[in-house]
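Showing chain A:
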Amino acid sequence: MKPFARPVALAIALLLGGTVAGCGTNDAGSPAGSGGSPASTAGASATLSGTLTVFAAASLTGTFTQLATDFEAAHPGAKVSLSFDGSSTLATQIIAGAPADVFASADTKNMTKVVNANLIAGKPVTFATNRLEIAVPPANPANITSFADLARPGVKVVVCAAQVPCGAAARADEASAGVTVKPVSEELNVTSVLGKVIAGEADAGLVYVTDVHGAGGKVKGVPVNIPRATVNSYPIAGVSSSKRSPLAAAFIAFVTGAQGQAVLKDAGFGAP
Partner candidate 1 sequence: MARPDVWEFRAVPRWIVALAVLGALFILLPLAGMAARVNWPDFVALVTSDSSRAALFLSLRTAAASTVLCLLLGVPLAIVLARGSFPGQRLLRALVLLPLVVPPVVGGLALLYTFGREGLIGRALDVAGVSIAFSTTAVVMAQTFVALPFLVLSLEGTLRTAGQRYEAVAATLGARPTVVLRRVTLPLVLPGLVSGAVLAFARSLGEFGATLTFAGSLEGVTRTLPLEIYLQREIDPDAAIALSLLLIAVAAVVVALTYRAPRRRHTRPKGRPATAGPPPREAATP
Partner candidate 2 sequence: MTLAMSARLAQRNLDFSLTVGDGETVALMGPNGAGKSSVVSLLAGLLRPEAGRAELDGRVLYDAERGHWLPPHARGTGLLAQDPLLFPHLSVLENVAFGPSSTGAGRAAARRDGRRWLQAVDAADLADRRPAELSGGQAQRVAMARALATEPALLLLDEPMAALDIHSAPLLRRLLKRVLAGRQAVLVTHDVLDALTLADRIIVMEHGRIVEQGPPAAVLATPRSRFAAGLAGLNVMTGSLVAGGLLTDDGEHVAGRWAPGAAADERAGAGTAAFPPSAVSVFLAAPHGSPRNVFARTVTDVEPHGDQIRVRAGALAADISPAAAADLALAPGTDVVLVVKAAEVALYPA
């Protein structure tokens, strides 16, 4: 028995050890990594190397992919690794110890969760805003032209569940417009809402302006024509446990700078 047990234990140890080591190397990057102090001196771009891990809200997928490429072009030696998911999922992951350097949330609530966990370096900066729009199939079968049309009987409207940011915004807009929508489905995320409209399953869905933008011609946007429409703020911040704070700071500056703002504006985001 014993002669067998040992190699097996060894194999398992190697397997686990190998994986951990693999993660480690990814993280540590080049020897220029941590040191820190040279960042403030002259020739900053030369020292800004290593891999930056950015956790960004799913609605930022298109823009941040673009921004990462632009950032890498501006800082040779720097690499940006992106992870997209719902803001609350990302916040939970960071609080659970995920190795993020930068967190870009789609709402202030989830950013606040991370701030309250003492995991944010400095103060979060709002870098973009977003608001809801009515997405309808290109043919607009239910002939939706205004927010009030969503309350018409027989119209199949899909919204986000109240528990997620896009759903909370939808409820707020309904309340301020005095319109009661009876949705056929309250989806778990905004992508599912958009998907149902693209598939022609729903007559209309409440999604973000940027989602309509990103869907190309697959859906048509009808503006939410109400006063005091809800505006979502997108905060960004460095994670305090990051070993690459200078790089993180440079990336945040890049997103909030002229070049980043132009990319965000092109995608339909509002100014902060």
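Picked so that all candidates are chains of the complex that A comes from, given by their letters.
Throughout what follows, a contact is a pair of C-beta atoms (placed from the backbone, for glycine too) under 8 Å apart; a residue touches a chain by one contact, two chains touch by 3 or more; residues count from 1.
Computed from a predicted structure; not experimentally measured.
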Neighbour of chain A by the touch rule, complex-wide, chosen among 1 or 2: 1
Residue numbers on chain A that touch candidate 1, as the complex places them: 1, 4-5, 8, 12, 86, 88, 92, 156, 158, 161, 163-164, 183-188, 192, 195-196, 199-201
